[in-house]
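Showing chain A:
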Amino acid sequence: QSPWTGGDELPTNPLACDATPAKVASKPYDGGKPTNAPDRKGKTLKVVDVPKLVGIGYFNATSKGIADAAKEMGSMEAKTDGPSKANIDDQITLIDNYITSGVDGILFAANDPVAIAPVLKKALAAGINVVGYDANSTPDARQWFVNQAEFNGIAKAMVDSMAKEAGEDGAFAIVTSTFTTPNQARWISEMAAYQAKCHPKMKWLETVEAQEDNILSFNQTNTLLNKYGDELKGVFGMTSVATPAAADAVTQAKKCGKVAVVGLATPNAMKPYVSTGCVKSVVLWNPVDLGYAAAYVLRATADGTLAAGATSVKAGKLGDLSVINGSEILLGAPTVFTKDNINNFDF
Partner candidate 1 sequence: MNAAAPYVSLAGMSKSFVGIKALKDVSFDVRPGEVHALLGENGAGKSTLIKMMSGLYAPDAGTITVDGRQVKFASTRDASAAGIATVYQELLLFPELTVAENVFLGNYPRRPGGWIDWGEVRARTRALLDQLDTFDLDVDAKVLTLSVAQRQRVEIAKALSKNARILIMDEPTASLVESDVQRLMTVVRQLRERGVGIVYVSHRMSEIFALADRVTVLRDGGFVGTRDIGEVDEAKLVSMMVGRPIDSLFPKAEAAIGDTVLEVRNLNHGRHVRDISFSLRRGEILGVAGLVGSGRTELALTLFGMTPATSGEITLEGKAVRITSPRQARDLGIAYVPEDRGQQGLVKQMAIRKNVSMALIEHFSTGIFIKAGEEAQRALAAVKRFSVRCRNIGQAVGELSGGNQQKVVIAKWLETSPKVLILDEPTRGVDVGAKAEIHTIMGELVKQGVAILMISSELPEVLGMSDRVLVISGGCITGEIARADATPERVGMAMTAHRAGEAA
Partner candidate 2 sequence: MMTTAVDLPPTRPVSGVQRPGFLRRLFSDYGQELVVLGAIVALFAVVTLVNPRFVSANNLTTIFSGNAYIAVAAIGMAMVIVTGHIDVSVGALIGVLATISGTLAVAGYPVWVAWLAPVLVGMAVNAIIGVLVAYARIPSIVVTLGALSILRGGLISVTGGTWITNLPPDFLIAQKDVFGLPVPLVTMVVLTVLAALWMRFSAFGRSLYAIGGNAEAALATGIPVERRTVAVFVIHGAFAGLATILFATQLQVIQSTVPPNLELTVITAAVIGGVSILGGSGTVIGSTLATILFATIGSALIFVNVSAYWLRAVIGLLILATVLADMLRRRSRI
């Protein structure tokens, strides 16, 4: 019986245990299409970026990437505006307002793939180019989605790291924000599947919620450490809020080296823990690149150079990115930050 029962009911698709890349079945384009979009080729685009929420490091970084790309291209005016809480309703309202105000393009990271769909469809119907990044909507509600890394890829990277650090028969627990956060839920599902397939002896203890609150994450991690004592060999942090807090808890409990912390996080927040050696590896794609790519994809979409059937797209300094899953653009493999490279990043 899987310890994880949450998440949506999409099937999991664990990667192979070794490094064989997954076979990608090619799929026809399944994105949407704006109606009566004016010809925007070469024209300056007015773009709004609506992340899940503003005020956290991760989306600051994506927003920076978008701004960088806009500056580089010189033909895009981009602005970031999101809800102050990761709240479907506020996000929908914001997008709705920007549709009315008449933007040319919308970049989004969805708080809920389905809830956001109606308003995105409305944007398409108003002739606006719509591109998602970080968190997808249903495919027909946007044109393209820039996928930072596939769920099963992240899951593999995380679980493999944990197996290496905590041992093939180590017991681990997970600290996540809330069970309803879609990306986290997907990752956890994929992790469960991958662990069962490739590291069957590892023991999945439990998963706890800690909102987007770092003190709560800290307390929850501590409670897990107290509860399981030496049995606990590793903690996964599923968000950029939970991971540093978990690392801090392990540090303050003087369990560095005894309890591994593996998680998704931004490098800046993790530098203290990586530099002391308490955390060996932090998994994340580069969110600045993600925003950057999203902006280029939007440009290409507006220009018509990226259309149904394309197999790759040019994304400035990132070079050619390939199209997968019909209407997704893959950023690439996640970056694993370690003591050696973490100081090269600033986000």
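Criterion applied: all candidates are chains of the complex that A comes from, given by their letters.
Annotations for the structure displayed:
The definition used in the following text is that a contact is a pair of C-beta atoms (placed from the backbone, for glycine too) under 8 Å apart; a residue touches a chain by one contact, two chains touch by 3 or more; residues count from 1.
Bear in mind that the values here come from a model prediction, so they are computed numbers and not experimental data.
Within this complex, chain A touches only one of the listed candidates (1 or 2), namely 2. By the touch rule above, chain A contacts candidate 2 in their complex via residues 6, 54-57, 59-60, 84-85, 179, 206-209, 211-215, 218-220, 222-227, 229, 241, 244-245, 248, 251-253, 266, 268-269, 271-273.
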